[in-house]
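A protein chain is absent from this complex, but the other protein chains hold their places.
Naming follows writing order (A, B and C), and every chain is counted from residue 1.
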Amino acid sequence: MSSTYWSYIKVEELLALQNGHAKSDEDLSNDEVMFITIHQIDELWFKLILRELVSVRNLFAQPVVPEQSLASAVRGIRRMQAVLEHLAAHFSLMETMTTRDYLDFRDKLGSASGFQSAQLREIEILLGLPDAERIALGGGQGSYLEALRDPTGAPSSAFHRVQMRLADKPTLLEAMREWLYRTPIQGSIPGQAGDAETVATFLDEYSDHHAKVTRSQKEVAEARAFLRGEDAPAAGSAEGGSTQALEAERARASRVRAALVFIESYRELPLLAWPREVIDAVVAFEQQFVVFRQRHARMVERVIGRRTGTGGSAGVDYLDTTALKYRVFREVWAVRTLLLRKGDLPALRRPEIYGFASGAP
Amino acid sequence: MSSTYWSYIKVEELLALQNGHAKSDEDLSNDEVMFITIHQIDELWFKLILRELVSVRNLFAQPVVPEQSLASAVRGIRRMQAVLEHLAAHFSLMETMTTRDYLDFRDKLGSASGFQSAQLREIEILLGLPDAERIALGGGQGSYLEALRDPTGAPSSAFHRVQMRLADKPTLLEAMREWLYRTPIQGSIPGQAGDAETVATFLDEYSDHHAKVTRSQKEVAEARAFLRGEDAPAAGSAEGGSTQALEAERARASRVRAALVFIESYRELPLLAWPREVIDAVVAFEQQFVVFRQRHARMVERVIGRRTGTGGSAGVDYLDTTALKYRVFREVWAVRTLLLRKGDLPALRRPEIYGFASGAP
Amino acid sequence: MSSTYWSYIKVEELLALQNGHAKSDEDLSNDEVMFITIHQIDELWFKLILRELVSVRNLFAQPVVPEQSLASAVRGIRRMQAVLEHLAAHFSLMETMTTRDYLDFRDKLGSASGFQSAQLREIEILLGLPDAERIALGGGQGSYLEALRDPTGAPSSAFHRVQMRLADKPTLLEAMREWLYRTPIQGSIPGQAGDAETVATFLDEYSDHHAKVTRSQKEVAEARAFLRGEDAPAAGSAEGGSTQALEAERARASRVRAALVFIESYRELPLLAWPREVIDAVVAFEQQFVVFRQRHARMVERVIGRRTGTGGSAGVDYLDTTALKYRVFREVWAVRTLLLRKGDLPALRRPEIYGFASGAP
Partner (left out) sequence: MSSTYWSYIKVEELLALQNGHAKSDEDLSNDEVMFITIHQIDELWFKLILRELVSVRNLFAQPVVPEQSLASAVRGIRRMQAVLEHLAAHFSLMETMTTRDYLDFRDKLGSASGFQSAQLREIEILLGLPDAERIALGGGQGSYLEALRDPTGAPSSAFHRVQMRLADKPTLLEAMREWLYRTPIQGSIPGQAGDAETVATFLDEYSDHHAKVTRSQKEVAEARAFLRGEDAPAAGSAEGGSTQALEAERARASRVRAALVFIESYRELPLLAWPREVIDAVVAFEQQFVVFRQRHARMVERVIGRRTGTGGSAGVDYLDTTALKYRVFREVWAVRTLLLRKGDLPALRRPEIYGFASGAP
């Protein structure tokens, strides 16, 4: 096949896009071209993350997730994490620019701001960050969606991207919770006779064991309440619904959390080995997201100082706050505080369910 | 000013370029899109390196290089190094792709090959890598320029880029050697009465001191010959010229090398502090280039194995060989082997030349 | 000289120290040995930082700091930063340990805690972190010094280390402020006739220029007050002293800040090039310290969850709070927000003071 590197990679088209608001990038300083280029590279990385995110979400959104596809889900999540690592590393390159070099072209940015990256918003949305948990930008700004309008007020391409993503359901969080909900616990699956009792018994046993090794009564009580899903509406969606809906929501949350605890507790079992890897990968990914946001705040503080951001945001403080507050997989993190030593675990029932066809579990 | 992130960064234009030979990137696997994207990012990084390289070359190509501009040269070279570090780090991301994932789209590449990156060739050329030192690709390939023709044989955009760069003189190596040549040595500069003697005396003294602390007579003799520029035509350009031209070339090389030794030896002197930083930055940059090439070889070996490359190259071995053989700043590296302890240095003459206006040197 | 690697490095002595509370490290799990070893490596890195810190402090504590020694100060600070980068990178290795692996030996730690690292406290103290700005550990703990007592209540070796360091004056912050105070501003140095007026005029001009390009009146007023040192007692030490002492403290702070602004503004001048590098290095170092602390918090959250720390601290929240609150070089950071574009700077006076002996400035 006749193919060349430059036609496949589209090198010339690509290298013609670094001119910002000028006719040609010949008219710009090296610093401004670097500034533009790093943002373009960030967008390219975001695109890769979004693609993997859609694939992983689709995988978990299936009514039945084939066990052997979990390894590919893990690979996708780990790749997203690896990309985030590269993104975080870029900040050190931006820091080769002095404050004064930056000030030389800052006025050109007008109200353009990294906050207007549609793809970063899409990633947050598709992961499952609810709008209600977003931090206001400050400075009398409207919602984050409003920041994506054109100067004329018309919806931009960025606005459209984000709106389409808001309609792209389920989120990864929702899809993974559905999948976790179906995890066999002590050999029992939802719909099976006695499943609710089996799960409740497991959680009671677990809570009892947890109580034995934990000094603080407050921590013990919180653990028990969490495992029973008593705070569920906060995490779920039953807004002020009927008592019945609330009950269902709690039962649902309780089984999801039981699954998280169960998978971590018997992580050596063949059937749980890949679910465990999924959870480990999710933890590593969300941790890397926090690291990325915190590193972003550090770069801004260093290069720009604590000026008001071009987008009108409170700058460094806004970035540091979102780093600590934006958290999607809250239940996964909460479970880490409840884990027990192997010797302190409840007894495993029906281990044969969790083994390979060819041998003992 | 009315400006938006998406218009300034050209986000939509950028995100429309990852479709390779397909209509849309929707038709490609995540792996192929990642493969394309990483190469695009590489090209964007190469563009930044090229811009800095041109700036640094222009700076040293001036008949008089203002002392206070050296800090900016150092910043440029260190930025090039930082970009190369990012480039080297990308390979670990490429390695999230299995061999089989790669094989799934490899046939589409046809004879396209990373070897066809015009910008990487441009960087090598502008640094000063001579064509004569290039390693043949193997597999009956023609010169590296021939590899940049379109399948029809017509010169491509890549071909034009490289040709224009071959005409873009001087190279950084040439420009830096001119600048080094003019370094005041023991207070003397070229054109000044007795300069040749002053330099020769310094080199003799230095060679004598080197001989005292070096056991191997072979190393002693080689050092002396090197400092006298006896191998100069190899490094320079006097191809078979007259005896007179050869003499001039050697004298020139000798003074350049004397400057390198002098700067490293009295590196604390204010006037030499920035030249020393320039040299340190050049060493760090060229080292990083080798690291980048070796890491590239490792990635190819891991993902592709030792197959013949799509471009017909010998693959891993070709990459490993170029890593060790392509070296532009050979004299700078050679000097590292000759450096002496502070206590073993010849006495400094005329230190007052090398100080600040406001105080002692 | 007869020397061997193992005697020089003391390999056998070193490899005999990883047994924790056991007779031999053969009795420990790989995870516990890794846990111990990483902490030991951290202490070795801390030792290197402390040594460089003492050297840099000593350098700046001189009554006259030779200009050519600044490059060595920069090298020392950059090395400290590089070590901190390695320290931050270690956390990813600790994360190869699962929560359960950690719980298996956690009880052995008793109340031992990373918070008891005397050297990390020493680094903070020698940098200049005042005791008054320390965050309480929570959990009814006494001061950080009390946490360094032996279980019997007797002062430990760690206690002694920290106490000696508290007496080791000046801190780097104090020494650097003294040095900054003496910076020639518009060609004038302290003690010189009219120095106070020259500095005041420069600051007024600077404030005026700053006001022209800044929209927020609040930011303008804050900048002016900061440059006049009006908040000085907070940063300095005149606790409730006389009006006269307060005035002196403010004048002192004002001149230090004028120096910071002056150095950043005319950073290309030969005599200011190394002071500027010093400041850049300090910023990079303190930024890296924040990155290190935030990365520490992320590791603890991932491996341990939000349990109470072994040392009784509030764990993750404590670490995240110290990361954002512990800041030594506050004035250096504050100045970044006030920097102006080159074209907006006041005119430079007496440039000849800032040049090389051998040429124009």
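Points to keep in mind about this one:
As a working rule, a contact is a pair of C-beta atoms (placed from the backbone, for glycine too) under 8 Å apart; a residue touches a chain by one contact, two chains touch by 3 or more.
A quick note: this is a predicted structure, and the numbers were derived from the prediction, not measured.
Residue C:K47 is the one among C:K47, C:R327 or C:R341 that touches the chain missing from this view.
From the set B:V54, B:A200 or B:V291, the residue in touch with the chain omitted from the display is B:V291, counting the whole complex. Checked against the full complex, the candidates A:Y181, A:Y326 or A:Y354 give a single residue touching the omitted chain, namely A:Y354. Against the chain not shown here, subunit B presents residues 95, 98-100, 103-104, 216, 219, 264, 267, 280, 283-284, 287, 290-291, 294-295, 298, 301-302, 304-308, 320, 324, 333, 335-342. Listed by residue number, the positions of subunit A touching the unshown chain are 67-68, 71-72, 184, 268-271, 273-274, 352-359, 361.
Seen from subunit C, the chain kept out of the figure touches residues 1-15, 17-18, 20-21, 30, 33-34, 36-37, 39-41, 43-45, 47-48, 51-52, 55, 75-76, 78-79, 82-83, 86, 89-90, 92-93, 96, 107-119, 150-151, 156-158.
Definition applied: only the chains that are shown with their structure count from here on.
Two copies of one sequence, subunit A and subunit C, touch each other mainly through matching residues, since over half of the numbers at the interface are common to both. When the CA atoms of subunit B are superposed on those of subunit C, the rotation angle is 180 degrees to the nearest 5. Of all chains shown, the one whose average CA position lies nearest the global CA mean is C. Farthest from subunit A, judged by the mean position of CA atoms in each chain, is B. Separating the centre of subunit A from that of subunit B, both taken as means of CA atoms, is a distance of 41 Å. Here the spacing of subunit A and subunit C, counted between their Cα centres, is 33 Å. Under the contact definition stated at the top, not a single residue of subunit A touches 2 or more other chains.
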